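Removed: one protein chain of the complex. Kept in place: all other protein chains.
Here is chain A:
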Amino acid sequence: MKALEHQPEVTFLRDEEGNILLASSGEWRVATLKGVIPVLDRHLRNLSRRSLRWDLFGISSIDSAGMVLIEYHLNLLAKKGNTVEVTGASQEQQQLYEMVASYISAVPDVPQERESRFLRPFTHLGESVMVFLRDINAFLSFVGENFVVLVLLLLQPWKFRYRAIIKNIQDAGVRALPIITLTSFLIGVVIAYQGAVQLQKFGANIFVVDMIGISVTRELAPLITAIVVAGRTGSSYTAQIGVMKITQEIDAMRIMGFEPHRFLVLPRVIAVMIALPLMIFFADIIGIAGGMLVANLHLNISMTEFIHRLQGVLDVKHVWIGVAKGPFFAWLIAMTGCFRGFQVSRDTESIGRYTTISVVNAIFLVIACDALFSVILTELGI
């Protein structure tokens, strides 16, 4: 292995006239400098208007970091009115000295903090508000651009990327069916159980059918499906487009005349808008089936009884309302996913950041949109 590295050392000598000699020795290399810095600081900090001699003769080897350290202190000393003479430098050290001197700043500076601690929360608040406004602005222009491309495409419908749409339906819809099955089944089970406990108290077992039928089709299936799709598909859209942005694939597409909205965004948005309503209908069936199972085991309602009751109480409008929410949720999810993907810039870290933001935004928007539906439909008396 390697011989032990000699630590850099510096000794301070004072002659009778008060002149100071710094004798330095050892290896002044970046990996070993740590020890000598406090020594230099301690001895040199309070010197002013003195005359010093700094002897480099004992230094066996020095690299540019070591030279920076020396020159940093030389500059500090000079600033405080000391006169320093450097002696004993070999020719190579002389060369290194000159090179470093030509690059480091003559006046060692310490960056000042500008804003006061007191104002910082306000600065942050202001900044986040500005970021929020800018995001909204950017999202609106994204939507606008998307709409323009959509209108142009509607005039030439053969230019739609049908294959991409089909492939995206496959990815976002068909492949998500297992997880949708699982979650909506469990939701049906949970609702049935919660309802059963309460309804049994009144002997109103059969009303569990009303409860499951309406809550699952109208609210729960759409919401759960949308949340699963936001987490699964929205995030992957952001990541896919984000990576393409970083690797400049988007730029390459633009210069070849492949409009990203036509090739990337619209196929995804349309695919999710087609797939989500279908998935909601699927989740309706599975959720009700889950409820039916619990009703059968726990409340002794037979399957035929359950279905008979369901036909009586579940207006078809509830199913339609639930399914009709699909395209709206889908549009929000896919648009946010793509939009955040295009916002990715610069570094790989921002892919992760924007993917998270995209999912959080999408879920929030879906829930907000659902609330809006509730209010409007209730006001309309539907």
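In this section, contacts are C-beta pairs under 8 Å (C-beta built on N, C-alpha and C of every residue); 3 or more make two chains touch, one makes a residue touch a chain; residues count from 1.
Just so we're on the same page, contacts and distances are computed from a predicted model.
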item	value
Identity of the absent chain, which is to be given by its UniProt protein name, from "Carbon monoxide dehydrogenase medium chain", "Ferredoxin", "Putative OB-fold protein" or "ATP-binding cassette domain-containing protein"	"ATP-binding cassette domain-containing protein"
Among A:95, A:123, A:200 or A:302, residue touching the chain not depicted	A:95
Which residue of A:163, A:201 or A:346 touches the chain not shown here	A:346
Identified contact with the non-displayed chain, of A:12, A:72 or A:263	A:72
Missing-chain contacts mapped onto chain A	1-2, 29-31, 33-34, 37, 63-65, 68-69, 72, 92, 95-96, 99-100, 103-105, 108, 110, 246, 345-350
